[in-house]
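Structure first, then comments.
Here the complex is missing a single protein chain, while all its other protein chains stay put.
Note that the chains are named A, B and C in the order they appear, and that numbering of residues resets to 1 at the start of each chain.
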Amino acid sequence: MTQATLRDQAATFGLSTEEFDILVERIGREPNALEAAIVGAMWSEHCGYKNSRPLFKVFPTEGPQVLQGPGENAGVIDIGEGYGVAFKMESHNHPSAVEPVQGAATGVGGILRDIFAMGARPFAVLDSLRFGDPESPRTRFLLNGVVDGISHYGNAIGVPTVGGETIFHPSYQENPLVNVMALGLLRHEDLAKGTMGEVGNQIIYVGSKTGRDGLGGAVFSSADLSAASQADRPAVQVGDPFMEKLLLEATLEAIQAGLVAGVQDMGAAGLVSSTCEMAYRAGLGISMNLNDVPTRETGMVPMELCLSESQERMILVPVPGKEQELYDLLAKWELDVVNIGQVEDHQNYRLIWDGEVVCDLPVDLLNEAPKYTREGVENPDIIAKREMDLSGIQMPNDLGAVLTDLLSHPTIASKKPIFERYDHQVMTNTVVVPGAADAAVMRVRGTSIGVAATSDCNPRFVYLNPYTGAAAAVAEAARNLACVGATPLAITDNLNFGNPHDLGVYYQLQQAVQGIADACRALNTPVTGGNVSLYNQYVEGDQKVAIHPTPTIGMVGVLPDVTKHVGQQVPVGPHSLYLLGE
Amino acid sequence: MPQYNAKVYVTLKPSILDPQGRTVERALSHLGQSNVSGVRVGKYIELQLTGERGDVEAQLKDMAENVLSNPIMEDVKWEVEEAAQ
Amino acid sequence: MPQYNAKVYVTLKPSILDPQGRTVERALSHLGQSNVSGVRVGKYIELQLTGERGDVEAQLKDMAENVLSNPIMEDVKWEVEEAAQ
């Protein structure tokens, strides 16, 4: 490919021609194709948050309870007695739409790696799901597959799935939402960071070998979901909870033994994004030899090695002088361990292939995607719906029938057929199980502390009024925690929206973020992290239709005395009922 | 109407990770079978069909490719033969 | 040393209920394929072995009967052929 056509083909790397020009200007030369692809991946919405990050400035992120705010693999809060909880939520919407079982399974795997990369032992998972028409065969196929995938992965790795939500609405018919939240427990002193540390440190690759799976997934999950994703079919990543369990035990053991200076999982945009981010946090350059990356298939080329999203892989940076100890520990768990590079005294991201430098780009450039802000405009159709005059609607005669209709709607009906397929008790800490209340409660063994968690969002409300709807999601989460007896501490969010270039969608995103921020300020629950999933839309006729805006809120709270938890069943005996609030 | 026995073999595409095959291979090597490699675990489905040969063959192809296997991840082969009466 | 490709077919014994087969059969019949019956879902394992033919055959028999299948519930068959160089 000549340089002239590289610019023409910028879109295939996920870059606009304007972005390509910015790249050329900033490095003072034409990039090669590998460099363009790496920049494309790092500047994608998934890694670079180019459309969303500017909005996040309004989030409150601090508080005495916050041990780690946004910017790391997961946020961490203090729950007392020297313990912290790491927690985060992440989406796997587009992979689940293509292959629900593996899409959802790898979603669980990815979020769990984010948690144990913080040095925390995962101890609970919640899944927040959105599907289309419950009667349609496609919904049944997706729902069954997603639940299979989550249970397959979570049950096998031995982390209980303790709660979630399942909501049906036609706007998700083609584009389901699969948001998974995980919580992990750690001692304060074991808190690990995703950094390269200092000059001279080794960069260690550990876990599964690299294959061609999920290739370009970072770009894929930020692009429209359309007929093209049929052609993307080989881009399916297969999860292996058994391998992840080994990786989890080995990583935690290494962190607790003080052998690890930095750690991060390889998620979206694989090897590149994890090592780029770690270098950025350290403010240093690195150099890696791609020939040393363990491969599962023959003939893999640098582009594939860099961007593959093969699952169950991590980057570890050993504490200097403890390299051998770390190798030995990892070998006991039968994991592939390879030194693929080192931290160097410059500011560049350098990759070597067959002895040649094939990528040499400033670390800052990769991690500082161009940011876009727009002025959102509310869609007039939605204004009309919100302001519709309801006074003309007749009160139904038979309210009893309305009640039974409501109760039998799949969104409201019992979710037992779902949560019974999840092991919600493994680890023997689950005090309040799914179905017993609107939030789950886990005890912290050896203490009197309980940790409560919930995930919430009513997308119809957000659709009609994104500011109030998103604020209401935070408030609902806080009420759910209060109802089990917990004090809310902090939130993570998962912003599932349509195409941000659509000004109506951008408006929803802007308003929802402000709503979350204001509610979190009022409730003193800072935002410790989150995830953004844009381009959730589908083609209807010749139109692209966005899903209902869905800012899922994951909230964590604490009960100093877990024995004081409350459930929602009406106890036997004569009791009075009170209504609180307006 | 004639009856046919069909056999369908479903395997993961070569580029797709086969965690099961990998685990079995490692386990075999721990059991001392270190000359074993390339273990891949797939599905083997047997079924019967009634109908005319041509129809049955077309139907089997369709079922094998669209129901019994997942074209995103799997390859599929099949055989059909008339059942002994 | 010569290399062999082996194929192992593991099926549930006929006397044992196969819930997976039944589910597939029901799904097919919902899709209008009502001339399908007797669906049984088993395993199809591919692997490579190196060694002398006689040894490899004995080893495969042992693995197939004692590791790759469970004689309480399953029947097993296998084939082995020399790999093309």
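Just so we're on the same page, a residue touches a chain if its C-beta (ideal position, glycine included) is under 8 Å from a C-beta of that chain, and two chains touch if they have at least 3 such contacts.
Methods note: contacts and distances are computed from a predicted model.
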item	value
Chain not present in the shown complex, as UniProt names it (candidates "Phosphoribosylformylglycinamidine synthase subunit PurQ", "Branched-chain amino acid transport system ATP-binding protein", "Putative permease abc transporter protein" or "Na(+) H(+) antiporter subunit G")	"Phosphoribosylformylglycinamidine synthase subunit PurQ"
Where the missing chain makes contact, among the chains that are shown	A, B, C
Contact residue for the chain not shown (choose from A:S96, A:S151, A:Q237 or A:T251)	A:S151
Residue in contact with the excluded chain [from A:V98, A:L191, A:V319 or A:V433]	A:V433
Residues in chain C touching the chain absent from view	16-17, 19-20, 23, 67-68, 70, 72-73
Residues belonging to chain A that touch the chain removed from view	151, 155-158, 240-243, 245-246, 333-334, 419-431, 433, 443, 445, 562-563
Where the unshown chain meets chain B, residue by residue	19-20, 23-24, 27, 30-31, 41
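Rule of thumb we're sticking to: only the chains that are shown with their structure count from here on.
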item	value
Averaged-CA centre spacing for the pair chain C and chain A, given as whole angstrom	39
Averaged-CA centre spacing for the pair chain B and chain A, given as whole angstrom	35
Distance between the centres, which are taken as Cα means, of chain C and chain B, whole angstrom	9
Residue ranges of chain B in contact with chain C within the complex	9-11, 21, 24-25, 27-28, 31, 33, 35-51, 59, 63, 67-68
Parts of chain A lying in touch with chain B, wherever the complex brings them together	98-99, 102, 208, 211-213, 233-234, 236-240, 242-243, 296-297, 310-311, 334
In the complex with chain A, residue positions of chain B that touch it	13-19, 22-23, 26, 70-73
